[in-house]
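With one protein chain withheld, the remaining protein chains of the complex are depicted in position.
Labels run A and B following the written order; every chain starts at residue 1.
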Amino acid sequence: MSSGVIDGTAVLPERISRFPFPFPSDSYRYSTNVEPALKTVVTEAGAWGGRLLDIDEHYRHELTERDAVLTRDPTRLQVLPHMRPAVWDAISTLLPIMAAEHPDAMSFDRDGNACRWQNTLQDLDLEFTLGDDGSLPVEPLRFLGSQIQDDIALLDQREGALWLDAGLVTFAADWSFGFDVGMKFLEVHGPVPRVHQEQIITRAQQFLLRLQPGEKYRRANWTMTVDRRLDTSTETYPQWARDRATVAGDPALPDRLHLRVEVQHLIRLPHSGAVLFLVRTHLLSLSDIARVPAWRERLGRVLAELPEDMAEYKGISRYRSAASAWLLGT
Amino acid sequence: MTATALQAKVHPAVEGGLLLEVADLSVQTASVTSITFTDPAGTALPGYVPGSHLVVQYGDGANAYSLTGSGRHPSEYTISVLRVDDGAGGSLAMHRLAVGDLVRVSHPRSAFAPVATARHHLLIAAGIGITPMLSHARAAAERDSEATLVYVYRPGQGAHVQQARELLGPALAECTDRGSFQEELTRRLTDQKLGTHLYLCGPAAFMDTVLARARELGWPQGRLHSEPFGAAELDQGEPFTVNLARSGVTLEVPAGISLLEALENAGKGVPNMCRKGVCGECSLQVLRGAPLHRDLYLSEQEKSANTTMMCCVSRSLDQELELDL
Partner (left out) sequence: MCPIAMAPAAGTGPEAGFRGVIRVSFGTAAVPAAEGSAGMAGHDVRFDAADREALASLIAVLEQARVGVRLILAGPPADVAAAAAAAAACGLLEEEVTLLANESGRRLVFCAHCRTANTTVQGVGSEVDCEGCATTLAFSGHFSRRIGGYLGFAAHAEEAA
């Protein structure tokens, strides 16, 4: 399945050919960039987006990493009591999809509430009962998070708003799920510059409020991360903040600095009516990006052109010029 | 299977939906029949949020009906239809269905969901408004959350009374006359613990009365949830003409056909969702003429401005309407 354009003499590896490169043009602004899920997007290096639940070469490594984060800091997983049915709704919705999308590795069978889940990537063969927390080896949301690479957020809809009332977020891009749980969707996005004047979050919320059961949409968001660090949460900020300041002067910048793309799926769960937000994080180093000439140039221009307030919010203002200069060879 | 049931032309409201078979018909009262649909292949149907409705095609039209199950992993969808002899014809067509008939339906749509944080659900139904309340009561029982039902019906005409009794036991209050209902209502509205939400379904005038009483007794808007789908269908209305200003087309809208349907039949479909005047999706700008507003979406102020109308249910007071379309 690896199909990429030729880079010199070599075929591009999957981490590049399947990377969801997010920039269609040389400048980037916020928008309510929501589109139907499952549409394959062809890029200069290959394609992405044909599946809801993407599994890649980092599958086992990332799930091990997630488990370690959760063990160190259990507040990354929270389920307010009224969200228990939504968690089970997410499990009974996602496992069959994952099995259908990866039939050679997984299978899901259901008879009433009795389920059997097999995942050969983890040598797992599990029987459990939907709605019965005790029938799973760990609490239900932690179990779901041990099967998919995506971070998971569940939004309750009430009083004309959406509330972030449950989730398992170990790979946060500079925010604190443990603090934000229980907040309204609009409040969670309070710190983002520009989007409020431009009504972007309000429009996104209107869209989500009207999402009907079974409908699946997606959007992409991006930032940059030093090294392949998935856990860039506010909680661990003191551990990774210094890298932001030092990477600009590091000769290893092209290998250390990564474009971080979140492919977010938005799904209205059928029975609970909760909105499921899946956030799948992809990291690709500048060195790898540079192997696709069109990407090299476009990312370089986007970084150079990005307004300062947006660069500041994304946390890239200390090194974006260095990154842009390297990409554009200036 | 009767040849008349399945229409070759798919109604826009059920496009991308399901083709189901009538598996069971059960007479509830002299005028209410329950209809159960299943997948002809026998597979499970998509789950739904309690209080959801299903749009069912009949002939050239389509009607929305509340689903009565809890919505968890259903093997069948059940609706109950009140026969309205002078309505637009949907209920009569439903009552003519026979076991084995194939019917096109939409995916279930949610517009009357239970509040997940509610500490108690107070359900109030009148007449055929019982249907979404059964769904709520069943879901509450499955989730172990508290629910009380006050059910108002005419003596001898209570659909699903037996099921409600079995489901709710002492948490069901039945009222068969106005006086006892008013008393019951006041008692309930003044004795609910914090965190109670009220869900209401029945004829429009009934819902208006209950909502007004609740507000009077200090219930804030956020605790009040009402659902018009269980109510009887609107009358057929008078014929009128629309003049589409931008496309220069004139259309006749006969009695029994909605403006939305007339536009769709003429290839002028507009975005729409509920087709019951609730969601606001099919709003149109009116340039000339006074619409006959029958929706529940626009405020009284917006209605009296006569510049916007919901074409799924509203019609015209004037002989002709001019639309920005």
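By our rule, a residue touches a chain if its C-beta (ideal position, glycine included) is under 8 Å from a C-beta of that chain, and two chains touch if they have at least 3 such contacts.
Not measured: the values here are computed from a predicted model.
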Handout entry: Omitted chain - touching chains that are shown
Key = A, B
Exercise for the section: Give the residue, chosen from A:E14, A:E44, A:E101 or A:E159, that touches the chain omitted from the document. Expected result: A:E159
Problem - Full-complex contact with the absent chain, from B:G16, B:P220, B:G248 or B:P271 - result: B:P220
Fill in the blank from the handout: Touch with the missing chain holds, among A:R66, A:R244, A:R260 or A:R291, for A:R244
Handout entry: Touch criterion as defined above, residue of A:E65, A:D180, A:D231 or A:D288 at the omitted chain
Key = A:D180
Problem - Residues of subunit A in contact with the chain not shown - result: 75, 81, 159, 176, 178-183, 187, 190-191, 234-238, 241-242, 244-245, 318
Fill in the blank from the handout: Those residues of subunit B that touch the unshown chain are 117-119, 189-196, 217-223
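As a convention for this text, only the chains that are shown with their structure count from here on.
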Fill in the blank from the handout: Listed in rising order, the residues of subunit B that touch subunit A in the complex are 46-49, 52, 71-73, 107-110, 113, 115-117, 143, 222, 273, 279
Fill in the blank from the handout: Residue set of subunit A touching subunit B in the complex reads 82-83, 85-86, 89, 92, 110, 112-113, 130, 156-159, 165, 210, 212-214, 270-274
